[in-house]
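The following block contains the structure, expressed as structure tokens.
A single protein chain has been omitted; all remaining protein chains appear in their positions.
All chains are identified by letter, namely A and B, in their written order; residue positions are counted from 1 within each chain.
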Amino acid sequence: MPAEADEPIDLEVLAPGPGPAAAPGFILSVRHLRVTFPTDDGLVRAVDDVSFDVAGNEVLGIVGESGSGKTVTAMALLGLLPKSAEVSGEILLGGQDILGLSEKSLQPLRGRRIAMVFQDALAALNPVHTVGAQIAEAITVHHDLPKDEVRDRVASLLDLVGIPNPRQRAGQYPHEYSGGMRQRAMIAMAIANDPEILIADEPTTALDVTIQAQVLDVLARIQERTASSILLITHDLGVVAGMADRVMVMYAGRQAEVGTVDDIFYGARHPYTLGLLASLARIDQGSKAERLYRIDGQPPSLIRVPDGCAFHPRCFRAVRPDPCATDRPDLVGAGADPAHLSACHFADELADVTAEQLREAMPR
Amino acid sequence: MDGESPVEPTVVHTRGISAAAGMELELLGAPEPAARTQWSLFSRRFLRHRMAVVSVFLLGLLLVACFGARWLAPYEQNQQDLLIGPVGPTAGHWFGTDELGRDQLTEIMFAGQISLRIGLAVAFIATLVGTLLGSLAGFFGRLPEQLLMRLTDLFLVVPAIAILAIAIKRFGNDSTTIVLVLAGLGWMYIARVVRGQVLSVKEKEFVDAARVSGDSSARIIVRHILPNVVGPILVNATLGIAAAIVTESTLSFLGFGVQPPTTSWGRMLSDARGTVGTDKAHLIYFPGLALLLTVLAVNFIGDGLRDAFDPQSKR
Partner (left out) sequence: MLTFVARRVIFSVPVLLVASFLLFAFVRGTFDPTDRLRQSRDPEAVQRARHELGLDKPVVVQYKDWLGGFVRGDWGESSRTQERVFPVIRRAFWNTLQLVVWGVLLSAVVAVGVGVFSAVRQYSLPDYLFTGLSFLGLAMPPFWFGLIAIQFLAVYPKDWFDLTSTPLYFVGLRSSTGGGVGDYARHLVLPVLTLTVQIIASWSRYQRASMLDALSADYVRTARAKGVPRRQVIFGHAFRNALIPLVTVMALDIGALFGGLVVTEQIFSIPGMGRLFIDSLVQGDANVLVVWTVITAAFVIAFNLLADVLYGILDPRIRY
């Protein structure tokens, strides 16, 4: 159902140059987001006080292991969490708090101002409808357009994401596409209405490395062209390094560190971030005898998150019991850039610690 | 009912599942705090199924009442009292009496012995045979499997009631024959289920691992495949009991099952058929209720077992 039928529609599929929502300030602001799930074994604290902003025309990468809360955060933004989830905080889209809005109120926003690309494109696309029909649906639920215009638009979108023979391909079913093509089709579907912010949840995880590059390339091109923002969720630091402007590192449902991509990669101020960087296998370094770095221990159960800092049991710098096991560190400024934040009691001291040092310190 | 998936190691089941639920399970990736035995997990899940627990008691009661009829029934079996004739429920006769003045409660208890015995026996034999043939077919594949599949295909196209009725006519209608005839058709469904289960378990990595480390076929079957297949077998066996009871009653109702003087619930209903529309209709209610309660209880237990073995199946 079209939301406002008389809204001016940009027929040129995606205009180059500054595109949507030239509102000043941030496209998206999240404040103190908390998500919990009741389960038989206890309360799962999936997201525990997360706050961040996304500006226009920027790519924010959210990095973390499975269970760090990054996907749940993304779902919360779109209101796609199961009914059993308890969500609190604020989610401000263009200044309006969309947390807690009813399904009906969220519908006009979803797929239009804020859109999402999911991880497993084969499962995320309906097997009994053609790809073209599904992309068309994304358009027609928000705009009332004549059929052939929609068809044209679908074809241009498919073309934009690099799918050959778009008109023909539009009539095919998802299982007839290759993995990379499916993912790109999902991207096409997500950007169909020129959203202000696009959330990409592990868009490349299910793909081969070579295909990954293609898909990321498409994302990058689109971002350049439309100047929309992207929230890129991944566990792969390499992906983030190539695409993100800023990075947010999550651990056990909490933020560990936030900063520009340079700050994070070259000036990390959190033991977890350093650990992640150190455990990146690198071709250019290390003699044959050097071991790979790994962070001790396992991520904690989100039902029984450790007291104080969630990372302290595995931390090389932790001072127990006080303060690391008793006081949860706040996310505060660290380093030169005021926007570089870290949740560690010893963030300042970590200025001189590098990932290389951690690696060297591993016993051979 | 399709074969269920094999038992997965500990997965916590959460309520309120809707569209975005898949990731809930991802959240709980961390290991469990304390190790629990399979048995305690299983019984905990079963006990959560209230109807199943109630049904266990109910079924127990029924079994005791029927098989203990000799001592528990208020009257003797077949004890006629022609002076009373057919009356509805009274204080002296809770379920009323029939034309010959026989107390219905007593008759139902004794008839239950036959119905239950046949049901249990059929399920037992069918499960045994079906499991054996199904696992052989599933495990060894090729010729045994093809034989099984073609054979069961053949029998599944013909209406069961017809085959059963003709077979009973041919081979006789004493209880033992009836049991064998019903089991003779009943094993096929279980065999197919077991074959399917064995096939799916065979594909799993731990079987390959066992093979690679040199376990013999027999050992693989017993130690790896059977434990994962036990669940669906038990569930289907339980539901098979209910199915067998209903089939026997249906056949007896139509006149093809047990013959007098042997009586079963189905037989009692067959005799009572003519009372529809008369004031003797109570003769229909109680045997039918006995049947209904028994089948309901068995079904609930089967459902509880299914939940206990595979917590991921949706209710």
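By our rule, a contact is a pair of C-beta atoms (placed from the backbone, for glycine too) under 8 Å apart; a residue touches a chain by one contact, two chains touch by 3 or more.
The model shown is predicted, which means the values in this text are computed figures rather than measured ones.
K.L.:
Which listed residue, B:84, B:207, B:229 or B:242, touches the chain dropped from view?
P.N.:
Checking each option in B:84, B:207, B:229 or B:242, the one touching the absent chain turns out to be B:242.
K.L.:
Given that one chain is not shown, which residue among B:64, B:161, B:209 or B:222 touches it?
P.N.:
B:161
K.L.:
When the complex is taken as a whole, what residues of subunit A touch the one chain not shown?
P.N.:
1, 78, 80, 103-104, 106-112, 115-116, 118, 120, 123-129, 137-138, 141-142, 173, 175, 186, 189
K.L.:
Please output the residues of subunit B touching the missing chain, sorted low to high.
P.N.:
These residues touch the chain not displayed: 15-22, 153-154, 156-159, 161-163, 165-167, 169-170, 242, 246, 249-250, 253-256, 266, 269, 273, 276-277, 281, 284-285, 288, 291-292, 295-296, 299-300, 314-315.
We adopt the following convention: only the chains that are shown with their structure count from here on.
K.L.:
How far is the middle of subunit A from the middle of subunit B, if each middle is the mean of its Cα atoms, in Å?
P.N.:
Their C-alpha centroids are separated by 51 Å.
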